[in-house]
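Okay, so here's the structure we're looking at.
The complex appears here minus one protein chain, its other protein chains still in place.
Now for subunit A:
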Amino acid sequence: MIDLRGDSADSAPIPNSRKKESTHSLATSPGLSQLNPYFNYDPVYFPPSQPEFIFPEGAVKQRGRFELAFSQIGAACIIGAGLGGANGFYKGLKATTLAGEVGKLRRTQMINHVMKNGSSLANTFGVVTLMYSGFGVILSWARGTDDSINTVAAATATGMLFKSTAGLKRCAVGGGIGLGIAAAYCLWNSRDAFSEITHHRMNPA
C-alpha cells in the first residue's frame, strides 16, 4: 500500500478524531486485507464532502407529510378522546347529581357520558386532522415542495370541506377559521425570520 498519509493530511481538512479512528480500525489491521481487497485502503483518503444517503429519498430536510400524517391523526384522536372524556365526566357528574342517581345506575350513566362525549370529540378531531393531512399530502405531492403555503391552503380547504354540508356561509366561516389558525401557526413558526427583519430595520448598521 502506498503511503500518501503525509501530504494528504495537510491538504484535506479532516477532523483529528476521524483520522485517528480510521487509521487504527481498518487499514492497519492485518487480517482484513486478506479477507477482501477492498478493505485494503484507508478511508481517510476519501473524505465525505457531502452527506451520504443510501436512498435519494432520504435527502429531504424533514420528514414528509405522509410519514407524519398517521402520528398527527392519532395524536388528534387521543387528545380529542381525553378532552371529550373529561368534559363528559364533568357533564355526567352534574347530570347524575341533578337526577339524584346513586350506586350502579350512576356508575353506568357516568360511563355512558364519558364514552359518548369522548368518542364524539375524538371523531371530530380525527376527521379534521385526516382531512388536513390528506390535503397536505396532495398539495405537497402536486407542488413538489413543502412549505407554509401548503399548510395554509390545506387548513383552509379542511375548514371548508368540514363545513361543506352546512351551507355556503358556514362553509366560508369554516374556511376562514382554518385559514386563521394556519396563518397564526405559520407566523409563530417563522417568528425568527420576522424578528430578524425588524432587527435589521431597527439598526441598519
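Structure notes:
The definition used in the following text is that a residue touches a chain if its C-beta (ideal position, glycine included) is under 8 Å from a C-beta of that chain, and two chains touch if they have at least 3 such contacts; residues count from 1.
The criterion applied here is as follows: contacts and distances are computed from a predicted model.
Per the UniProt record, the chain missing from the shown structure is "Mitochondrial import inner membrane translocase subunit TIM17", taken from the list "Mitochondrial import inner membrane translocase subunit TIM17", "SKP1-like protein", "Integrator complex subunit 3 N-terminal domain-containing protein" or "Proteasome subunit alpha type".
Only one of A:111, A:172 or A:187 touches the absent chain when the whole complex is considered: A:111. Contact residues of subunit A toward the unshown chain are 55, 57, 63-64, 66-67, 69-78, 81, 111, 119, 122-124, 126-127, 129-130, 165.
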